[in-house]
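Shown here is a partial selection of chains from the complex, left in place.
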Amino acid sequence: MAEYSNLELMACVLARELTDGEIVRVGVATPAAEAAIRMAHLSHGPNIELIFFGGRMNVAHLESIPMPAFPWDRRIVRWSESYSDSGHRFDRLKDWNRHVFFIGGIQVDPWGNTNLIGIGKDFSRLRFRGPGSVGTPTLSSYVGRYYIVLNNHDPRVLVERCDFISAYGWGRGGDDARSRIGLPGGGPRLCVTPMCVMDFAPGTRRMRLHSIHPGVSLADVKARTGFELNVPEQVPETAAPTAAELELLRNRVDREGLLRR
Amino acid sequence: MRKERIIGEDEAAAWIEDGMTVAIGAPAPMALVRQVVRRRVRNLTVIDSGLSLDLFIAAGCVRKTVSYYAGGHLGVPVLPSFRRAAQSGELTVWECEEGILCAGLQAAAQLLPFMPWRGGVGTSIPEVNPDLKLFTDPIAGETLLAVPPIKPDVCLLHAAAADAYGNVRHFGGPGWLDLYLYRAADRTVVEVEQVIPNEEIRANPWATTIAGADAIVRAPFGAHPFYSRGFYKQDVAFVAEYFELAQKAESDPASFQQWIDRYCRETGSHADYLERIGMARLLALNEF
């Protein structure tokens, strides 16, 4: 089997999750997600539409969709079909049930609530001031589903309780945790880390181990998780990247090997 | 005769007075930002993100920020000066997010006392920002956030071009929140790469992204070190240099302040600044 990095595996896991015809919002600083979107678009998602920083596009016809793309990247201008997200970003939330996005966090709790605000007890004197919520409160309220993607599986990130919640996942748990407060979006689907994939068990909607990446032990996962993780009797191994996936990823998306650094 | 609206960068910067609320577009209109820093304006409330926000804070201009995102460059997850000032309590953060910010800007633009918004329900944002009130909607009884008007006194933007009468064009789309900020602000100044004839505006009215900016400032390369679509790319090394100094400022505040002096305070004009950057460096960015 080919060797691959954690980020490459995560990219493959996420790419498999995307469905043709969806609208995918691309953010910053989650390289696995950035690669996944491009992989899905070039393989099974020719009707996926990408929204990069105000530009909406379909670039499935390209031989390669290099990464990363930043706000200042001139490719956005070349690729876009509209700037429908620029200056009137929130004009049509009603189709956001077709939208998918990816979120990180400085803290994530067992119900997929995430924190980008800061760490500390007193908001006016935070121990660590975070970057702020960007658009995640609104995105997480409306999109059909979203994925929590962590670059590190760390007990200081995966905590029993966030000091602050900037994006509401499954609240304090329960299938009605979102409908009860009127959020139309479907909530977080998975949490993908360099060690494993976790989902949110129907009923409690508390995080549950879904699959462990090849070569990682259950004990390691537990040790690196800051809350008690729901572990089913059978936990499958995450399917490793196929040769075709790696070929696509390395030759048509991540030509510079950013995910292997 | 129809009045022209082109003014100098110094005149534009003088619109910003101590204590005002100032909104900054994307890319940040850095020629104007530097002039404001140079004038040592204080106690601003700034609606902004990125390097320009950090620079304003580091230069001592800011008391409060309306912040939805204060991330930095790659490898700089949080703006260094923002983080220090927020943690120490010197800087007040009016915590929000993009949707809430846009709702508040819409309320201001429409002279309404609030706009309802759903994003943020269930989060800590209304707890840490008491100006946001949870309320029960009068039609369906749902719980929503009431966002009060967010009212910039002045909005500063960068764009590709404008005519002499304030008809503005962006290339590659206006910045993220530019139109929201313009609509909410009392007055808007746009620095542009080029002033173009009114006839060119009239030949394609749909390309006019802002009709009626209060003033236009000629500022080729005015967004440097940021990109200006259709004109030049981001000066990535320059931005990295800024963040390196900003991150080290806790141990070495002098170098950081010297940098701010060198590029903002000692340069009397935008032309001075561009001289310091140098032609070779500017032309190297000038590919698109």
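Residue numbering begins at 1 within each chain, and the chains themselves are lettered A and B in the order written.
Assume contacts are C-beta pairs under 8 Å (C-beta built on N, C-alpha and C of every residue); 3 or more make two chains touch, one makes a residue touch a chain.
Keep in mind it's a predicted model, so treat the numbers as computed, not measured.
Formula of protein chain copies in the complete complex, based on this structure file: A x2, B x2.
Here is the rule we use: only the chains that are shown with their structure count from here on.
Annotation: 28 Å between the Cα-based centres of chain A and chain B. Touching chain A in their complex are the following residues of chain B: 26-27, 67-71, 74, 77-79, 82-83, 86-87, 89, 93, 95-100, 102-103, 117-125, 127-128, 142-144, 171-180, 209, 226-227, 229-230, 233-234, 288. Chain contact summary for the complex, chain A toward chain B: residues 28-29, 53-55, 70-72, 74, 76-77, 80, 83, 86-90, 117-118, 123-142, 164-168, 171, 181-183.
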